[in-house]
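Working notes, beginning with the structure itself.
Removed: one protein chain of the complex. Kept in place: all other protein chains.
Chain nomenclature is as follows: A and B, assigned in order of appearance, with residue numbering initiated at 1 for each chain independently.
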Amino acid sequence: MTKRYVLVHDENKCIGCQACNVACRSENNVPESVTRIQVRIEGPYGNFPHLHFKYNRVSCEQCENAPCVKVCPTGAAYVNADGIVSINEKKCVGCLYCVAACPYKVRFINPETRVPDKCDFCKETRLARGEEPACVSVCPTQALTFGDANDLNSEVRKVLDTKPHYQQKVNLGTEPRVYRIPSRKGGIKA
Amino acid sequence: MNNIWGSMEQYDPVVWNWIIAVYLFMAGLSAGSMLVAIGLKWYKQSRGQPTEGLPVIKAAAIIGPVAISLGMALLVLDLTKPFEFYHILLNYNLTSVMAWGVIALLIYIPLVFVFAALVFEKQVLQYAPWLAGILKVCRQVENSLNKLIFALGLGVGVYTGFLLSALISYPILNTAVLPALFLASALSVGSAGNILVATLFFSKKESDCIEQVHRIEYPVAFNEALCLVLLFVGLNFSGPAAQAATAAITTGTWASVFWIGVVGLGLVVPVLASTLAPKAWRHTKGFLITVSCSTIIGVLALRHFVVYAGQSYIS
Partner (left out) sequence: MKLDRRTFIKGAGAGTATCALATLPGSLAALGHSELQGSAESVASICEMCSTRCPISARVVNGKNVSILGNANAKSFGGAVCARGGAGHSQLYDKQRIVKPLKRVGERGEGNWQEIEWDEAYRTIAENLNRIKAEHGAQSVAFSSKSGSLSGHLFHLAKAFGSPNTFTHASTCPGSYVIAAKAMFGGKIKRDLSNSKYIINFGHNLYEGINMSETRGMMNAQMEKGAKLVVFEPRFSIVADKADEWYAIKPGTDVAVALAICHVLIKDDLYDKEFVAQYVTGFDEFAKEVNAYTPEWAESVSDVPAEDIRRITHEYAAAAPHALVDFGHRSSFTTEEFEMRRALYAANVLVGNIERKGGLYFGKKAASYNKFAGDKVAPTLAKPGVDGMPKIDAKRIDMVDEQYAMTWSSGGIYQTILDATLDAVPYQLRAWVMSRTNPMQTMTDRARIVETLQKLDFVVACDIYISESAAYADIFLPESTYLERDEEIADKSGKNPAYYVRQRVVETIGDTKPSWQIWKELADELGQGQFFPWENMETLQLFQVQRDVNLLRRIKDEGFVSFGKPLMLRERSMVSAFAASYPNAKPVDEDGTYASHLSFKTPSGKIELSSDKVEKMAPGRGVIRYREVTMKKADELFFIQGKVAVHTNSATQNVPMLANLMSDNALWIHPITAGLLNISSGDKIRIYNDTGSEEGHALVTPGIRPDTVFAYMGCGSKNKELARATGKGVHCGNLLPHVTSPVTGMNLHTTGVKVAKI
């Protein structure tokens, strides 16, 4: 059975501390001026004193039905067998079509390679060594769960089966593989 | 909350800039001028009138190849890896609108040059007599070639629209009206371009073919206006994100560009000019130049408006 890597971000446990942002940068040598992930602390929403923040992880959603892959003229953007949306740097001409097509705006041009870059679940670095993505390992409050959703015994499968979750912009039919457990305060804002 | 997550510059939804807008304009101009010229040719032929040396066809033979070449040059320069653009000619992902565009342009561009060479056969053979054989063959299949160019011209015209409408998260762009709008505006800028070049360089006297071209401007403008109305009315009924995007024509710099450039210069001025202007003016050079320039600027504004305002509103 093929793998289906997914990530679950628990907005209750996330404290927006950017440990993931920094760890990703170090692990994947992301240039200073760009980032593969940031957690935005949005708000506060609600009425005083019943306020709440929203912890919005912004990184590649690893869509099943990825608009970036669909629009890429050369096939440089592709979905790997493990479900990770990947980039073949050699085929890329840098037309920015994928960057424009991404509904989540998480693709950017790497100033060093001049090719689109984004989160790849640390495929080339940590997954290759049998480790979890840097953001998952480093998270101080264990807000992230990563794994193969096709493995019915995996932790990530259990989390998805037992906790309410949502994905962003499902109306676009992208079917993101990043799931979010909504904060118990306030409503879901997808 | 303070921003503690770093720069958000890379998340700017406006990815494509004026270079793409100008490219889309150039592609539309080239395709539009070819469609108008070939259409005129067929119209004349159907009436048994001569088509040789018509100023409008000469103009199209200049605009068609020059505009598409400039457009392609801009497009290649805008790539982050311009020297590796050949990969786009070697690899085709057929779910991509751009890949289809590449195929269409790969055939369209040489054919437009052939079209031009046939129009200016004498001049070409003066400089490159060795082309005589090829041109002779081309001349024999000229009718089929024209049909093919016409079809490809339609393709290129709608392609520029589909290129943008495939961007599913931008409500203004992700609509079926956009290709139609771009085709309509391609026809209008094509005719205006043809009139402008014909008037400036090829028309020795008032020519009825200019008048004929001029006559299609009215329905084309109507279609363009209709597309714009459909676009924004459609947005208004397509959920909150799309509804929010209608602000593009009410607030900000791009609203001014829309009302002054797209609607004012692109539609109102040409239509009013051809309906209200005194007959005596209508065939003067100055009038023709002014009106066609107004249309051209209007269409250029439309491409910029669609590219920038379109990307500014994301669902």
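The rule is short, and it goes like this: a residue touches a chain if its C-beta (ideal position, glycine included) is under 8 Å from a C-beta of that chain, and two chains touch if they have at least 3 such contacts.
Predicted, not measured: the structure shown is a model, and the values here were computed from it.
When the omitted chain is restored, the residue from A:85, A:119 or A:138 that touches it is A:138. One chain is missing from the display, and on chain B it is touched by residues 1-7, 9-10, 12, 14-19, 78, 80. In the full complex, chain A touches the omitted chain through residues 10, 12-13, 15-19, 21-23, 25-27, 29, 31-34, 41, 44, 47-49, 51-53, 96, 99, 109, 111-112, 114, 134, 137-142, 185.
Convention: only the chains that are shown with their structure count from here on.
Within the complex formed with chain A, the chain B residues making contact are 1, 3-8, 10-13, 15-16, 78-82, 84-85, 87-88, 90-93, 95-99, 101-102, 166-169, 311, 314-315. By the touch criterion given at the top, residues 16, 18, 21, 33-35, 38-44, 53, 58, 67, 69-76, 90-97, 99-103, 105-106, 108-109, 114-115, 169, 171-173 of chain A touch chain B in their complex.
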